[in-house]
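Removed: one protein chain of the complex. Kept in place: all other protein chains.
The block that comes next holds subunit A.
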Amino acid sequence: MSGFRILVGCKRVIDYAVKVRVKPDKTGVVTEGVKHSMNPFDEIAVEEAVRMKEKKLASEIIAVSCGPQQCQETLRTALAMGVDRAIHVITEPKEYESMQPIHVSKILSKIATEEKADLVIVGKQAIDDDCNQTGQMTASLLDWPQATFASKIEKSNGDLSVMREIDGGLETIKVKVPAVLTSDLRLNEPRYATLPNIMKAKKKPLVTKKPSDYGVDITPRQEIVSVEDPPVRQAGQKVESVEELVTKLKEAGLV
């Protein structure tokens, strides 16, 4: 497919192995100096796009990340995995804290139109907010078909045949291109970004833009009231017999 362009969304999130800590003022979690990496589902999205390019089903891949300066590291990883060029939509760290899927999907849909993308692939959800909204909202804004929780993507006669992981099992649907896909865990195993590719990635184009360049207003539409640790689990009590259990339940007024 000549001229088939894929747009991939890459979010920079706190690394999945790091223990997250709530800020003492309860306005959010500590991110300063904490190890970050690319959202694992977005890594899978990037891998799928690169594989499609290797199979000659796509000709160009563009990665997009919205956020502060450090998002460029995330984009470099995407470039090292095989993406052709990257767009960094820069925001202040404070603005980023209140950025929501609605803002990101507006930016992605504007970029998709501007860059004449044929396919948008994003991770099904980010591991920090677990929203699972950006892909769906982007499809709606573009008025494109969507295939979410994709675990297998195949091309068939100009359409895409996508196997989706749903509650009831696996569902296969056909979507016409252009479309928005969101990647699920079993879609593929992402490749490593090797050092020679990281070095080459430094020469690949990375442009910095602002949300206003796309006419998107990122004023927060939600206010975070408070962020707290989950309640500490209360210790349980072991009982020796059913009679004791019933006694204890009666004492607690539960029976």
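The definition used in the following text is that a contact is a pair of C-beta atoms (placed from the backbone, for glycine too) under 8 Å apart; a residue touches a chain by one contact, two chains touch by 3 or more; residues count from 1.
Criterion: contacts and distances are computed from a predicted model.
Missing chain, UniProt protein name: "Electron transfer flavoprotein-ubiquinone oxidoreductase", from among "DNA-directed RNA polymerase III subunit", "Electron transfer flavoprotein-ubiquinone oxidoreductase", "Proteasome subunit alpha type-1-A" or "3-isopropylmalate dehydratase". From the options A:29, A:166, A:199 or A:224, the residue with contact to the chain not on display is A:199.
Of the candidate positions A:130, A:167 or A:189, contact with the hidden chain is made by A:189. Of the residues in subunit A, those that touch the hidden partner chain are 15-19, 21, 24, 33-35, 37, 189-192, 194-196, 198-199.
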